[in-house]
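Please read through the structure below; I'll follow up with questions.
With one protein chain removed, the remaining protein chains of the complex are shown where they sit.
Up next is chain A:
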Amino acid sequence: MATKNGPKAQDLNKIVLDYLAKKGYPRTEAMLRLEASYNGVSVEERLKSIEETPDACAHTYTILREWIDSSLDLYKPELRRILFPVFVHFYLDLLSQDNVEYAKDFYNKFVGDHIELHERDVTALKALNLPQHVDENQVAQQYRRNKYRLNFSRITFDLLLHFLFENVSNGGSIVIKLISKFIEISIVPGRPTYVENKHVLSEQEGITGQNYERSDTNLQNVKLSPMPMDKEMEKAVEMDLEEEDLLHASSPEKADQPTYLAEFRKLQQQGTEDAPSRDYIPLPPPKGSDIVAEVEAVKDWTKRLRLGPQASLPSVCMYTFHHAKGSMNCAEFSPDTTMIAAGFTESYIRLWSIRSDKKSSGKANSLDEGITSTRLLSHSGPVYGTTFSPDNRHLLSCSEDRSARLWSVDTKTALVAYKGHTGPIWDVAFGPFGHYFATASHDQTAQLWSCDHIYPLRIFAGHLSDVDCVTFHPNSAYVLTGSSDKTCRLWDVHRGHSVRVFNGHTHPVNAVAIAPDGHTMASAADDGIIHLWDLGSGRRIKTMRGHKGSVYSLSFSKESTILVSGGADCTVRVWDVKKTAASETPSSLLDAASFSSPDATLDQNAGDTSSDQMVALYTRSTPIYSLSFTRRNLCMALSVS
């Protein structure tokens, strides 16, 4: 087939290509290469051997995926999008060529990459078995007849083309053909991270006109109601509460208030139908102290401040740390707000007791300081996270040294070192009933541990980048993680699977929180945007804008009506959880208009504040490190100056 002109044409092409490369016209160059690959007979001939074999698809897909996985985080999310159309079309190609076995192999091997985002389509395509099916099937024809739309930034697209041409003899040509035939790539100006700004993946990409409704029936069922209490414990708590009620019955002002017992029963009855069973998550039997704690919790619940748009706004008590900027990495209140634990770059943890302050507030603090704070030494790297156990008796910390450590608050000594991660651990969270805890690490996994085992019980693998933050669902059956891959995932503790993926952030997720009612969660990213999600449906409820820097901490009020957030922009913002986008004011419609314009930059949008922000509280330029609601709905805040 090779004509005499062939080599000459190739030489000419090469000269032109070199010229273009020298002049820096990458797109023209790419187009030329693309077109040359059609005309250049010799290239095609050379490739024939690879293209013909049915292995080629799997091989090409594998190297493409490997390359994308190893590319820089900056470009990864964009590049990853190309995988899905390539996957679909390879599969359809194989089917059309009547290589059903290969097609099935290929499908089973790689379907895991797409099941979360494109579940509906991949399940539909799974049914195909014969070449004729491809012509008949509606979904397959959708992909065959329409071009799959993708938005790429220029740099990312150039990178992709560069890679494909480098590997042109290694299967790259197939992908190039596929791209030109089935994929419509539109170049979006700007840097890669800004391109997908404000858009959810499924809104932006895909076949025009195709409705990307994720079918709810295919979502794995989640049980989001509170864990039912142990029957015996319930009885014991009820008895104690009854006694308390009798004690208080005599006082007249209590007469019109509901009794503790009634309040407790009401709490217990909430949404029992989709609660996880108690043996789903094995827990140690309740102790006497647990009953006492539960009684206290019920009392606190009845005495809580009512917060919400109809009730009052929260009160915020701020603890400001001085001389700690640059060395303090994290800080947290104990659940009973008698202690503060802070992790430092210098590998130690410092524990402050703040109880004495209430009594001797007038005295000079500096005198008491020596007595009320302790340094906990044991880590060999910066400490990035601390968490108190629900009973306030233990403290967990995690560090760059790849270990998490358990401390006794009573004796101020280290008890256990948990070593299982292969990278620095970014965050640690105690379960709502103690006993279990979860860690989030640089090694792209989150792990579940119980305090009495030195090895992890579950490894939650699936995130594509660092897992930055972790928190437990209030019923202890699920763990929520936020990651640098810009997604959050909900994991089933029992099975160790990911049951929900929340995709929509455009920056690494810094903080996650689940509302005490167990049905809503909030996630906040580096760019200060907070998303509110419904855990049951996996859908986004709304987006809250207002912060102008990283959000470091989120916390829901005990009634789940109010969300507070705080971060690097030195503000604490209070958000109305229930107010939905439908009731937004014209100002936010204006937002929407500015997003749709293509050159809307982050700068402009950052000035806007969502209408559901109830109040913004400013500090004296001290970034907020931690926020938490006490059981009586007082908001405790920590900042560092």
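Criterion: a residue touches a chain if its C-beta (ideal position, glycine included) is under 8 Å from a C-beta of that chain, and two chains touch if they have at least 3 such contacts; residues count from 1.
Please note the rule applied: contacts and distances are computed from a predicted model.
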Listed names "Methyltransferase type 11 domain-containing protein", "TBP-associated factor 6", "GCS light chain" or "Proteasome assembly chaperone 1", with the criterion being the UniProt name of the chain not displayed: "TBP-associated factor 6"
Which residue of A:Asp391, A:Asp569 or A:Asp612 touches the chain not shown here: A:Asp569
Touch with the omitted chain, as defined above, among A:Gln97, A:Thr123, A:Asn146 or A:Thr345: A:Thr345
Selected from A:His442, A:Arg489, A:His519 or A:Arg631 as touching the chain missing from the view: A:His442
Touching residues (missing chain, whole complex) on chain A: 21, 24, 26, 29, 72-74, 158, 162, 312-324, 326, 328-330, 340, 345, 350, 352, 354, 357, 365-366, 369, 381-382, 384, 400, 423-424, 426, 442, 466, 468, 484, 507-508, 510, 526-528, 546, 548-550, 552, 568-572, 574, 602-603, 606-609, 614-621, 623, 625, 637, 640-641
